[in-house]
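Incomplete set of chains, arranged as in the complex.
Letters A and B mark the chains in the order given here, with residues in each chain numbered from 1 onward.
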Amino acid sequence: MNKPDKTYSKAPWRAKLYEVIYEADTPMGKLFDIVLLIVIVFSIILVMLESIAHLNAKYYEEFYIAEWAITIFFSVEYILRIITIHKPKKYIFSFYGIVDFLSTIPSYIAYFAGGNNMWLAIRALRLLRVFRILKVTRYIGESNRLIGALKNSRAKIIVFLYAVIIICIIMGTVMYLVEGPEHGYTSIPLSIYWCIVTLTTVGFGDIHPVTPLGQFIASFIMIIGYGVIAVPTGIVSAEISKSDRNTVHTNTQVCPVCHESTHTDHAGFCHNCGNKLNEK
Amino acid sequence: MNKPDKTYSKAPWRAKLYEVIYEADTPMGKLFDIVLLIVIVFSIILVMLESIAHLNAKYYEEFYIAEWAITIFFSVEYILRIITIHKPKKYIFSFYGIVDFLSTIPSYIAYFAGGNNMWLAIRALRLLRVFRILKVTRYIGESNRLIGALKNSRAKIIVFLYAVIIICIIMGTVMYLVEGPEHGYTSIPLSIYWCIVTLTTVGFGDIHPVTPLGQFIASFIMIIGYGVIAVPTGIVSAEISKSDRNTVHTNTQVCPVCHESTHTDHAGFCHNCGNKLNEK
């Protein structure tokens, strides 16, 4: 996040507003974030309720007014964000800048061009705005560690997903041949879709094997899927276990006499030779 | 659990009763707990059987009598608990106090106010009473360790659940747009519900994608769900592994000078005060 420039001196209200909008360590900044969070959550709920036909028919007017109130609120906020920041261009083309823009624009387009659902549903992206606010919570550390564990096992996960997709393409083709269009497997892509549904143990049941051979092969796919789920789990499990282990080594002191370096966190003396350790 | 006060001397039968009802280390106390356990399990089975229409029609009278027998038994027990305990108020508003109360009250309300199912089903809460009795079993240690492992990974699990919900809201909205009301995705909340059904690999099949694009996106959601399940597993797995490791106590030395006890496995000197540790 860009720190405010010292050269705000010309317009001190901009520096003030910047602090309120972009930061969260002043009471006003915190209040702003909480209000924003409530409005975002409220707007998401509104988008959902609008999609329910009988509610939309009944409360059309209320929804319309609320939607415009939120749109105007977000528009004002967006403009203020551009005005107060030092490098507006960088903000406008940043991830959150685009999300903020997409949060307001659909309503205007729907108003001028005649809205269809497609445009209005983009408003669901407002949800992403929540992340900016949550950035300041204490969970950010944990989420970074989880993302770190996933990133470290990225290569393994890609290999695994690649294997899953290959299995699904091959077994899907086999099922297409075995069951055929007369049992619902109308094309190879559909059979592959079915195979993914089965391998991932979802099992909708919209399509299912009917012939004994098809059921035998399906059993085979299911047992593979049941066993193969162990692989990503094992990968992430080992990775988190490792990252947990690594963070335990918080004491980096080395004994000045015997160079022993594996001391417990609150050690004051070397456990190997008994000499005093240096102050941390 | 509150220990009985020494001042029960005025009414020794209260102290005696307290011991029977609240404790389990005397033969009578144990017997009471076993009887209570049986009555609770019996009452739960009764509530279940009552809900089966044709059984309720056939054995209405038997169920009615059994229900009142249990209600009176629980009422007497509840009153005795209040009488014998030193601080009745604390008990009444404690978790188990409320559960005990809710175990008896629905029958009375149903009797006086004309019962509907809603009230009677609250009796299923009687099940929670089982926990108090099981408290004394040898499994309490294990369950504490499991709860401990879950508590330690709470932050990670909240982050994970938050990510799952965000994914479901976004993908649910996308599916609503792609499939639309004509294929069963009648509203965004319903699409989100479907997305949760799919991501968690439950897959009821009441709603399922019909268009090729919808099936493609569904495949994507399923594979995410299939891979993402690795994350909570990895978290808990690493946590349990750690808690197991910690309880292994490979070095049981205690420093003879400062009584520090957390030494590394090959420590010869106390890391806290520098004195020599005793030979193993």
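Basically, a residue touches a chain if its C-beta (ideal position, glycine included) is under 8 Å from a C-beta of that chain, and two chains touch if they have at least 3 such contacts.
Quick caveat, the model's predicted, so the values are computed rather than measured.
Number of identical chains making up the complete complex in this structure, 2 of which are shown: 4.
One rule holds in what follows: only the chains that are shown with their structure count from here on.
The distance from the centre of chain A to the centre of chain B, each centre being the mean of the chain's C-alpha atoms, comes to 29 Å.
Note for the complex: chain A touches chain B at residues 44, 47-48, 51-53, 117-118, 121, 124-125, 127, 130, 138-139, 141-143, 145-146, 149-150, 157, 160-161, 164, 189-190, 192-193, 196-197, 199-206, 225, 229, 232-241, 244, 262-264, 266-276.
Every residue of chain B that touches chain A in the complex is listed here, in rising order: 155-156, 158-160, 162-163, 166, 169-170, 173, 176-177, 180-181, 186-189, 192, 198, 201-205, 208, 212, 215-216, 218-219, 222-223, 225-227, 229-231, 233-235, 237-239, 241-242, 262-264, 266-276.
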